[in-house]
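One protein chain is absent from this view; the other protein chains keep their places.
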Amino acid sequence: MTGILEVQGVSIAFGGLKAVQDFRLSLREGGLQGLIGPNGAGKTTVFNLLTGVYRPDSGTVSLGGHNLIGLKPHQIARAGMARTFQNIRLFADLTVLDNIRIASHARTWTSTLASVLRTPGAIAAESAITEHAMELLDVLGLADRAQETARNLPYGDQRRLEIARALALDPEVLLLDEPAAGMNPQEKIALRGLIRTVRERFSLSVLLIEHDMGLVMDLCEQITVLDHGTVIADGSPESVQGNPRVIEAYLGAPSAEVSA
Amino acid sequence: MTKLLQTLMDGVSVGSLYALIALGYTMVYGILKFINFAHSDIFMLGAWVSFTLATLMGWTSDAPWIAGPAVICGSMLICGTIGFVIERLAYRPLRAAPRINVLITAIGVSLFLENVGQLEYVFGTRPQRMPSLLPDTVLASVAGVSIRLVDVLVIGIAFSLMGALEYLVFSTKLGRAMRAVSHDLKTASLMGIDVDRVISITFIIGSSLAAAAGFLTAAKYPSINQPAHSNWILFGLKAFVAAVVGGIGNVRGAMAGGLMIGLVEMFGAAFFSPNLRDVYVFTLLIVVLLIKPDGLLGRATVEKV
Amino acid sequence: MSTMLEISGLHVSYGAIQALHGVDLKVEEGQIVTLIGSNGAGKSTTLRAVSGLLKPVSGTITFHGQRIDGMKAHDIVRLGISQAPEGRGVFANMTVAENLDLGAYVRDDKAGIASDMERSLDLFPRLRERLQQKAGTLSGGEQQMLAIGRALLARPKLLLLDEPSLGLAPQVVATIFQILRDINKSGTTILLVEQNAHMALEVAHRGYVLEVGRVVLSDDAKVLAQSDEVRKHYLGVG
Amino acid sequence: MSSRLLRLAAPLFTLAMALGCSGGGSDAPAASDTILIGEYGSLTGKEATFGQSTDNGLKLALDEINAAGGLNGKKLEVRVYDDQGKTQEAGTAVTRLIQDDKVVAVIGEVASSLSIAGGRVAQQYGVPMISPSSTNAAVTKIGDMVSRVCFIDGFQGYVMAKFAHDDLHATKIAVLYDQASAYSKGLQDDFGREFTSMGGTVFPAQAYTGGDADYSAQLTSIRETAPDAIYVPGYYTDVGNIALQARKLGLTVPLLGGDGWDSEQLGKIAGDAIEGSYYSNHYSFQDTRPEVTTFVETYKQRYNAVPDGLAALGYDSMRVLFDAMKRAPSLSGKDLAAAIAATNGFPGVTGIITMDANRDASKPAVIVQMKGNQPTFVTTVYPKGQEPAAAAPVDPAAAPVDGAAPAAAPADPAAAPATPPPATPAAKP
Partner (left out) sequence: MARESGLKARAAALAPEPMTVLKQSVLPLVAAFVIPLIFHFGIGPSVGAYPSKVLLDIGINVVLAVSLNLVNGFTGQFSIGHAGFMAVGGYTAGLVTYYGGYRIWGDSLPHGGFLGAGEMLFLVATIAAALSAAAFGYLVGLPSLRLRGDYLALVTLGFGEIVRVMIQQTSDIATDATEIAATSWPSLLWKVGGALGFTGLPFYTSLFWVWLWVSLTVLVASRLKTSTHGRAFLSIREDEIAAEAMGIPTTTIKVRAFVMSAAFAGVAGSLFAHEVGTTLNPGELGFQKSFEVVIMVVLGGMGSVSGCVLAAIVVTVLPELLRSVDEYRMVAYALTLILMMILRPQGLFGLREIWEIWPFKALFRSEAK
């Protein structure tokens, strides 16, 4: 069985510090997989390796059978991998609508000259981009905020805008980096539904980093647990929850030394 | 041979002046991350204040030995104060603003100092002769190159000041605080360091070093250009290039960069063509940045994603 | 036992985003109080507000009855509150010794500093071996030790610790928590922000659970440790 | 979109109208009882000192003219605009003077590129312009509206070449010029050509950029060629440092220069280092002609400084203009320009001014030597073919000087004023 996203033996070190070691992952087409682990375990580093921000020291990454190693981030994005960021990276001074339309740029075909001349083709393309963007905003429930400056959105909306923006790339794989961080319980419930809807509607495969265990356990079919840059568990939510190594990594060992 | 030695000496003495100015640039950049364009004008003020002080004291000829030290100290003091005031009034309100704003403000301050300096009752528009406060005797003659006391003093004072700064930065409590602030403002404040005070002190030190460079420049080249002459800025810009070539934010890098720029400029002028001096400096800059974008002694910075 | 630190109705915003929606908490003198919660819950924000790095929109912070919200960070250190910040915040280009010296920046008593330095080095013998090494070359655990040791050199009445277990191996975490307990025993009050709930609640006297900028639970640490709610929150079980 | 552009254009139109109206209002009083003359110059910027000297001289002449009753009872008024040493500003200033202030004539600039910028505007609108001190040949080639009261680079280069060759008996001369200054470059070219044609050797020129502080590389190269003299056609603002450094490097031969040296400051700045060096100039303040002595006297009284060449030229340009205004049948651009071009034998401070076919002042130059920090008159050099039958005797104390021993002449300032013979030719053809 090969998944849409296949990662084998990926490692990277920063100045001698091994941040990620021998990372492996297989994301099934249409799958919804979780990547969890305590703070500092290297989860975001994995995302950066997958999206080309860092180039791994060793290992292979392939998307739909195509090698991604050595590609630039924008090439990987165009190849069909979109992401959100843990510490929200919106185009803060631009409008909500423009944030999404920027991501559509990768899918547009008009030349700069045509844009400047405003040829009928370019006008049509702009309309298409806008229409597409408005649709996405509608799905994410942000349509009425389209003209607001991204910076002024509430936190939860900013998170959702990041997802909408990633969707505008028309990706095959969506990487979500802590989408629920900073959301209140109601928002989290809504987010849970949203991720499911989005996956169905855009036939995506989703890889999710999340700290909220309830969310992860509920959403994901498969979970990979990372600690100190290495995979310590991999499997169904139930098997992971019961894994003593995972509990230790998370809650810390209620060890004798401390209680002494 | 004579030419080689002569050029070497000129290069080192001009280079040490660049280095002195570069220190002010590099310290401010290290902490506040902007090019303080007005620093060149402090250098200009250093020369003009020295001239004014010497004239006011009547030390125009046959000045007592105390005149030199007194004027350089006076000029450093006054320019240090001016640097302090500039930071306080023009830069501090912009601490949280985008750096481009601070940069434009710095250009504004630079224009202000030049145009005020140019007013008839301030310094005026004529060049003036800096009285010779440093003795100018020939110490020795090596292979046809006469080594003059004034040059030795210029290099000596420049290097002692750099040494003093090096000591201050690396061996005192204040220096540790300065380095901490340049590493991270917020963490530094968690140590109980009054960041604003450290920044003020940095401006005072940087400005007094520039003033010293102004004095030494005037001592070495006694005809001092009028305040709005673009050459002051150009000289300062080349000093900033020195700071960048050496690795911005790095005290030793600024010194090394200053000497390097001085030598490249002088050797290029003497052995290739004097017409293209500025071209050598800026070409060196471009080459160094393309090979090693963080300067020769700089550290690579990685942006966190 | 008197109240050392009291926070009430604390609101803090980053630009348009509100991070704290009215946090109330108390730290009694001599205790270890822990603040737990998931990422983005506002734990670090609370500490930063106490240290004066962030200016609250509204609400008060008092230390020994004195209002400290709105004071400058360096003045707060002088009052006796020091922080080992998240991500350690060691000065990477300076030696371990210089880092420790900076911890004592607000103090002038040479003898006192020397003895506190000894104390810090006794607590963290690893640092003694690396005194002249650049802090940037230390391992994560050593950097955390340095950050705590440095904060201690201010001889604080209240020590603020932001995720000291972050990214460290379990044994190292255990060592650090043991040391925290020792520090507390010698009379320093500690406000500890942790994600490692088990560990934190084990050493703490009292715990607060933060969620989306609000305190949702607060109780005796031992009670919280047994609480199903906390367990559910962290592992999603039950 | 289209209407946006149009709407943006509308306020611009309003603005333009406002500028037009504000300008239109200001010329009303000028039309009645005063005659307005325009001046533009670098009153700020790096060449401010030149603009200010010119302005001082010009204002002095203006006040004298007005004190004497002005032109047919009408007072003259000068409106001056600063151009900051930028050509775009110079062009705007001249346009404003001509079109808005309706001046009858314009005086300016020192720097040739600025005179060219302004001059082309004056030519376009048919208003005469007199450049007091731009010596580049290109300036008056603009057209019949533009003239000048100074000689041109070609002549000045010839003057110094002739003096170096005939009087100093120099054979090998090194050149150090300011590559950023057209004036300096022009003199360098002309001097080199003239001196070589006289059979001398000119070493490849070394260049600096105005404002440079360090000249050691160039001077070290020059030292290797062991010249008899060094021609430094630059501004006094730079010459001070050049002289000081040359002496430090052991170069004791005299420096030679042009009118850019002329300033009271040069002696103050360079002191002993410039002692014994020569430069060509428009006039000598020690000249005993009455025009000169009165001018120097009143200038000293008013500004507490010895007038430099630029001040004298500013003074002369105003007076030449006034002279032409008196002669012209009307103050229309055409008439006035013709009158200026017809200037013949006008007794200016800077010599007897006659406009040649190119509207360049044809007049002798003086050579002065720095003695005791004062420029001291040495000799007068006439344009080729205009030498008076009995050339003024050369001061025996000052020349001939051998290149090897420049400072041999005793520098006694007290003795100096007595020596210069009148620069005025005995008889004018």
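We just call them A, B, C and D in the order they show up, numbering each chain from 1.
Note that contacts are C-beta pairs under 8 Å (C-beta built on N, C-alpha and C of every residue); 3 or more make two chains touch, one makes a residue touch a chain.
In this text, all values refer to a predicted model and were calculated from it rather than measured experimentally.
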Of the chains on display, those the missing one touches are A, B, D
Among listed residues A:Leu5, A:Ala41, A:Val61 or A:Ala103, the absent chain is touched only by A:Ala103
Of D:Asn66, D:Thr92 or D:Thr288, the residue that touches the missing chain is D:Thr92
Touching the hidden chain, out of D:Lys75, D:Arg120 or D:Arg193, is D:Arg120
Touching the hidden chain, out of B:Leu20, B:Ala63 or B:Val109, is B:Val109
Contact with the hidden chain, among A:Val53, A:Ala143 or A:Leu194, goes to A:Val53
Touch rule applied to chain B and the missing chain gives residues 29, 33-35, 90, 93-94, 97-102, 104-105, 107-112, 114-116, 118-120, 230, 233-234, 237, 240-241, 244, 275-276, 278-279, 281-283, 285-286, 289-290, 293, 303, 305
Absent-chain interface residues of chain D come out as 1-9, 12-13, 15-17, 19-20, 23-24, 43-44, 80-82, 84-92, 94-96, 98-100, 112-114, 116-118, 120-121, 124-125, 136, 138, 178-182, 184-186, 189, 209
Listed in rising order, the chain A residues that touch the chain left out are 51, 53, 63-64, 66, 72-74, 77-80, 82-83, 85, 89-94, 98, 101-110, 112, 115-129, 131-132, 165-166, 168-170, 172
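Just so it is clear, only the chains that are shown with their structure count from here on.
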Ranking chains by how close their C-alpha centroid sits to the total C-alpha centroid puts first chain B
Comparing B-D with B-C, the one with more C-beta contacts is B-D
Per the C-alpha means, the centres of chain A and chain B lie apart by a whole-Å value of 49
Chain-centre distance (mean CA atoms) for chain B and chain C, in whole Å, is 42
Whole-angstrom distance, CA centroid of chain A to CA centroid of chain D, is 73
Within the complex, chain C is touched by chain B residues 173, 176-177, 179-180, 183-184, 186-195, 299
Given the complex, residues on chain C that touch chain B span 51-53, 72-74, 77-78, 82-83, 85, 89, 91-94, 98, 101-103, 105-106, 150, 154
Seen from chain B, its contact residues with chain D in the complex are 3, 6-7, 10, 14, 115, 118, 125-129, 146, 148, 217, 220-223, 225-226, 228-231, 234-235, 266, 269-270, 274-275, 277-278
